[in-house]
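Presenting subunit A:
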Amino acid sequence: MAKTVGPIIEVSGLYKSYGKVEALRGMDLLVPRGTVFGFLGPNGAGKSTTMKILMGLIRPTRGEAFLFGRDALHAGPAARSRIGYLPQDPEFHTDRTVREILKFAGRLYPGGMNPLTLRRRVDALIEQVGLVGKDRRRVRALSGGERQRLGIAQALIGKPDLLILDEPSAGLDPRGRREVIDLINDVRQHTTVFYSTHILDDVQRVSDAVAVVGGGRMLAQGSIGDILGTPIGTYTAMLRGKPAAALRKRVGAEPWVASVETVRRGELEEWTVRLSDDSAADRLLPLLVGQRGCDLVEFHLSDRSLEDAYLEIVGGVHGE
Partner candidate 1 sequence: MIPAVEISGLRKRYRRVEALRGIDLVVPSGSVFGFLGPNGAGKSTTMKILMGLIRPGEGTAHVLGRDVRDGTAVRAQIGYLPQNPSFYDRMQVYRVLQFVARRFVVGSRQAIMDRVEDTLALVGLSGKEGRRVGDLSGGELRRLGIAQAYIGHPELLILDEPSVGLDPAGRREVIDLLDALRQQTTVFYSTHILDDVQRIADYIAVVDHGQILSQGSIDEFLSTGEASYRVGLGRDGESVINSLAAEPWVATTTPLGDSVWRVAVTDRSTAEKQLTPHLLAQGAVVTEIRPEQRSLEDMYLEITEGSEQEEAVDGD
Partner candidate 2 sequence: MVTEAAPLRPITGSGPWRGLSGLTGAEVRRWLPWRSLVMVAVGVGVLVLFFAIWRLAGADTEANLRLGALMVPFFSLWAIALTLVTATAAQGAVAGEVDEGTAAWLMGMPIGRPAFIVSKVLGAVPGVIAAVFGAGLVAYPVFSYASTIEIKAFATRDIFQVASNPIGSDGFMQLPAASEYLGLLVRMSLFLLVLVALMVLLGAIFRSTGVVLGLGVALAVGLVMVGIVGVAGVVDATPAGLVSGLLDAVQAEPAPLAGPVSVSLSWIVALTGLAVVRFQRRDL
């Protein structure tokens, strides 16, 4: 197996239009080898289109795409023998059993596997995706999470170096999503995983790097840390009870406070205080403590979730 260094997926200036609709308008993308890479963006941003172009399912209008450092647009199917792909809404023959589907997928691989190797591979996969004891079940008797795991298993059959998963956790309940995430975590040592999703907390949990796309273009990409940035100067405090209205006024009046926002959350009130002078942080807490009718139960720099960052990045291009 040729060990190429450099990115496993490289896309630059990719355009694709369907009639008047421009699905991609100059998409750029760089997926480093060995990462679990989250591909994020609103519905219709061009995620599936990009993945399908990489898989050779549709042709771009113009632009370049490289897989494993080789031109992916003009290469034959052999170039994709090292890729496992799970489409957005995978359709299986619902009458077939789990084992039949995996065997069928295994035979499709170029070069093929001898029956013994294939059986061993199928057994290993069934175990890996946690479908042991369910391998004789027909697809229609599987839950949504089990179907997605089967989909990932068939994508994994050829021991791919790259796994492309289009919304593997769409429509799953939290347990199903957790199963998919755990599975991605399992395969990360051997395989680069490039997957799209809307569940940002899952991304924050397993991904090394992410790309946010919108309107057919790359908006931001980098490690999760890069995307989140470092929060400074904004503090969150939770007060149990009902703080007097005067307290908010008093805090807001301090010269080193830029703004104060409060939101009621059940018995708690959440305060978000933005400081104009970060060095004044140690003066904020004493103001909030020892107030009549309320106790401070939480105080820290405001968290910035991937969702906040995402919404900021996408904010400019969102809107239907």
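Going forward, contacts are C-beta pairs under 8 Å (C-beta built on N, C-alpha and C of every residue); 3 or more make two chains touch, one makes a residue touch a chain; residues count from 1.
Selection rule: all candidates are chains of the complex that A comes from, given by their letters.
Model, not experiment: these values are computed from the prediction.
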Touching partner of subunit A in this complex, picked from 1 or 2: 1
List of subunit A residues in touch with candidate 1 within their complex: 40-44, 133, 143-144, 170-178, 198-201, 240, 266-268, 281-282, 285-286, 289-290, 295-301, 307, 310-311, 314-315, 318, 320
